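All protein chains of the complex are present and in place, except for one that has been dropped.
We just call them A and B in the order they show up, numbering each chain from 1.
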Amino acid sequence: MLVYLGTDLLAAWGLNLEFGVAGVANFAYIVLVAAGAYFYAVFTLGPPAAMGGFQQYIIGARLPVAVAVALAALICGGLGCLIGVTGLKRLRADYQAMVMLVISILATTIIGADTGLFNGNAGLSLIPNPLASVNPAHRGWYYVAVVGAVCAAGYLVLRRFTTGPFGRVLRAVREDEDAAIAVGKNVVGLRLAVQAVGGVYAGLSGALLAGFIGGWSPSAWEYVETLALLTAIIVGGLGNDAGVLLGVVIVPVLILQGVQFLPQIKSAPQLAGDLGWIILGLLTIAFVFARPQGLIPERRPRLGVPGVPAEAGALAPAVGTGPAGPAPITAVQAGAPLTRAVPGDGGRAPILSVDGLVKRYGGVRAVDGASFTAVAGGITGLIGPNGAGKSTVLGLVSGFVRPDAGRITFDGRDVAALPAHRRARFGIIRTFQLPREFRALTTIENLLVAAPGQRGESAAGMAAGRWLWRRDEDELAEAARGLLRLFGMADTADKRAGRLSGGQKRMLEVMRALMAGPRLLLLDEPMAGLAPALAERLEAACRQLADAGMSILLVEHELGVVERLCETVVVMAQGKVISTGPMAELRTRKEVQDAYVVG
Amino acid sequence: MTGPAAEIGSLMSGACYAAVLDVNKAGGVLGRKISCALVDDTGDPADAVPNVTRALATTSNLNMAVGLESNTAATTIPLVNGAHIPMVSTNGLVAYDKTSDTYFWRMTPSDDQNGAAFVAWAAKKGHKRVAVVFQNNIGAQGNDPGVVAAVRKSGGTMTTNITIPGDASSYSSVVARVIAGKPQALILAGDPQTSATFLSQYRQLNGGSVPPVITSTDSITPAYFSAVKKVMGGGYMTHSMYFVGSYVSPASHAFSVYKSAVYGASQIKDPATILGVGVIASIYDGINLMGLAMQMAHSTSGPAYNADIAKIAAGTPGAVAVDSHAAGLAALKAGQHIHYVGVGGPIHFNAFHNSPGNFSASGFTASGGPTLLGVIPGTQVQQLLSG
Partner (left out) sequence: MSVFIEAVGFGIAAGAVIALGAVGFTVQFGISNVLNITYGALMTLAAYLGYALLSVGVAVWTALAVAAAGIALASAGLNRLLIAPLRRRGTGFVGVVIVTVAAGIIIQYCIVAIAGPDTVSYGQQAGSTVRAAGLVLTTSQLIIIGLTVAAMLALHLLLTRTQLGRAMRATSANPVVARSCGIRTERIIDVTWLISGALCGAAGVALAITTVTFDFTLGPIFLIYMIAAAVLGGIGQPYGAMLGGLVVGVGTQVAAAYTSPAYQDVYAFGLLILMLLIRPRGLLAAGTASARRLAG
């Protein structure tokens, strides 16, 4: 029983990393556990003929058990990656769940039918016990010790993935994939990495299980077992490793095993087992309904400045002369992320030039041969009536929308073929029209996650541990706190972003973009629906950023703001650029007036 | 017991109740009453191991084990063997044709021997052209090699040899392939649902006629009867279905003792079916045999009495033949050597503790009970498998 607890725990941790932390709903997870068991079996078993010839299987390498366990875990990591490739298509979450479901049924069908692979439905038997040399009378307890040790090691390794900057970026991906891409996170790569690691845990779990049982067959890994693991995670607490431990104790162990201790009903001996599954189903539903965060919810670290005076929250009339002290942008620049903002060189060379951009949706040409440039170190406005294609242009420039034709040159480089996160790393950072905060992360974490090139997110950072990235993290936190003070939101630092007000979320959207080290900031209607005081603060911040050399492309409906901020304004209508020039001049042009009347 | 083999498993527990009734009526083993402890293997090795381990650890005076079916045998037998508890297994794994497990005994054939017996029965009925259709589950995957080897050896023709998925909604294309081969008999192994769906579609596509079916005695159950009868009709059930498996001799005295015990045990719901399945009788025989061996060794400890199982089964020169626990007990108390001949006939354990014995072919009665139709000598089956 304790062995099962341990192996279930390993599997549940792996799945929690995928689903609870990174948001990958891997309904095929049990296939990976099964694969671990099968590969352990065929690596440790000798050639089929030498083992009596009664079962057929591939490989039969008779490897030492430790090697077999390691190989099985690695193969499952690879398989996890392979399953993860199906996520490359960026399908909606429930489509992905569907793919996983089908993969798991497909695997069952193939393995059951193909007797040459793993002996079909009969399964494999006589799988060597890793502790064959230990006296069978004590072997059980030794096995518990081994599994316990693996679990303990597994936990320590797991913490490297689920805590710190890496865990933070995974959670960001879980909360909002697009927003993570917008700040330069390689979401596909992260997912693959997570599924590989999850696969390794599944493989370990399966290998240890098969070694203990001594046999493995398709009836041991029906797809409902995935539900048992999911329930364990949901009950224990999504994204919380300790919660998962509790969940595993409750669900597979107490409920599914526990029902067998109920008094047997003679007329229907299978009733106890059925009851177990019914309880499991009810429990799942009850928790999703009443306590989706689980018994032990995910915890977030407190990173706000202890005892920050409320003054930061007071609305300073003009940024820069407010209590933040020195010119805010230099204060921010003191932190790592913003140093890439190039000071204006006065040359007014375009940092972005767009040429003949086309995007069709079905038969509609949303963007129809748009060409314009945005100057370095200044604010370029992009205006036009509803449906003119402004937001699509923003999507095209930032890489979220694939162009059908046209060139996008950023800082002398053609970026049209690059994926969105790569463009973000070059410094093209967008905001979203509707704020897309990482809800379950705190406000300050939302900012920290955006910072580029964090060592704590790298493989090296995880291997080395805290000491490598602690200093970076402290500096980033300081920069983030500076930014929060600048926008008057210091007191919300440790609040979950999902709980912020609408206006605060908009500010957060801009702050997060700034934290990502933009060289060209794409703002998508940042002022819409903002309280006048906040809008004023944002406008001032934009001006200061531009003065400090930041290039900004601003999509905005409020023409007054555009006129005050932008030297050059691009006007779009029906997918085409119809006019370019200073706002005051544009107001007089007929084509612009016509467009607005028609629009 | 539950799981894929639930039906046959619950019948097997009946054999235990019957044997316990007989043994206790005769005074128990070494003067002590015995009882049945059922362990659920759920058909899943991952569940079977903890359940068996728990039973081994918590059941005091656990001195013999029976059953241990194919689904989980390979994982449970090592546990029981490791605990030095003699067992009479009914599993069909070919692996246990040659085992070195000291405490393992089997009085029933392995799956490939069963498969060969299917072919022997088809030949006996004059069916030279057989179609082989197996569901891709455990037992059927085990039968197939035996069938193939036996058809080749017997000079018959296998019109089709096809593996089908279980519980599919339509087998029409497969059925059309099988019909195209014009078989005289179908060797069809599958669960009740798969068999019923397959046969009903066979009937639809073949103008209402279906050749006789030969399958394993594992299927001679009420569930199979009710599932197939609804689509094939009563006449087909009683005249065209043959269930081949381990032999029981209904004419022997041993059988009449067994029969009265099966009818006498209060826990048994379906005595008729239990009596018709040889595999179940081997459990009854096994308990008698092990009980007498304990008596003979004056010990309930496995290592002490294990060797006596073989001695009582083989008999020494001058030993008294006994066919019930009561008779054996009396003879032992009288200081005689005994030779146990059970419901399944004489037991000849080979070097690997296997005694496959003879084979029987049974059919359904109109009410769904089993009835013996003929005997296939074990030697004939072994011959079909040799070379």
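Here, a residue touches a chain if its C-beta (ideal position, glycine included) is under 8 Å from a C-beta of that chain, and two chains touch if they have at least 3 such contacts.
What you see is a predicted model; the values in this text were computed from it and never measured.
S.K.: For the chain that does not appear here, which of the shown chains does it touch in the whole complex?
M.R.: Within the full complex, the chain not displayed touches A, B.
S.K.: In the complete assembly, which of A:2, A:98 or A:144 touches the absent chain?
M.R.: Once the missing chain is taken into account, the touching residue is A:98.
S.K.: Check the options B:12, B:132, B:210 or B:231 and report the residue that touches the missing chain.
M.R.: The one listed residue touching the chain not shown is B:231.
S.K.: Looking at the full complex, which residue from A:55, A:119 or A:284 touches the chain that isn't shown here?
M.R.: The one listed residue touching the chain not shown is A:284.
S.K.: With the full complex in mind, choose from B:223, B:272, B:304 or B:320 the residue touching the hidden chain.
M.R.: Once the missing chain is taken into account, the touching residue is B:223.
S.K.: Suppose we count only contacts with the excluded chain; which residues of chain B make the list?
M.R.: 2, 6-7, 136, 162-165, 167-174, 176-177, 180, 191-193, 196-197, 200, 203-205, 207, 223, 226-228, 230-231
S.K.: So that we can see where the missing chain sits, which residues of chain A does it touch?
M.R.: Residues in contact with the chain left out: 19, 23, 25, 86, 89, 91-95, 97-99, 101-103, 105-106, 109-110, 113, 224, 227, 230-231, 234, 268, 270-271, 274-275, 277-278, 280-282, 284-285, 288-289, 292, 362-363.
One rule holds for everything that comes next: only the chains that are shown with their structure count from here on.
S.K.: Take the average of all CA coordinates in chain A, do the same for chain B, and state the distance between these two points in whole angstrom.
M.R.: Roughly 55 Å, centre to centre.
S.K.: In the complex, go through chain B and note every residue touching chain A.
M.R.: 1-4, 6, 10, 38, 40, 42-46, 49-51, 53, 70-75, 78, 82, 93-95, 97-98, 136-138, 141-142, 163, 165, 267
S.K.: Can you list the residues on chain A that touch chain B in the complex?
M.R.: 1, 4, 52, 54-55, 109, 112-113, 115, 120-123, 125-126, 136, 140, 209, 212-217, 219-220, 257, 260, 266, 269-270, 273
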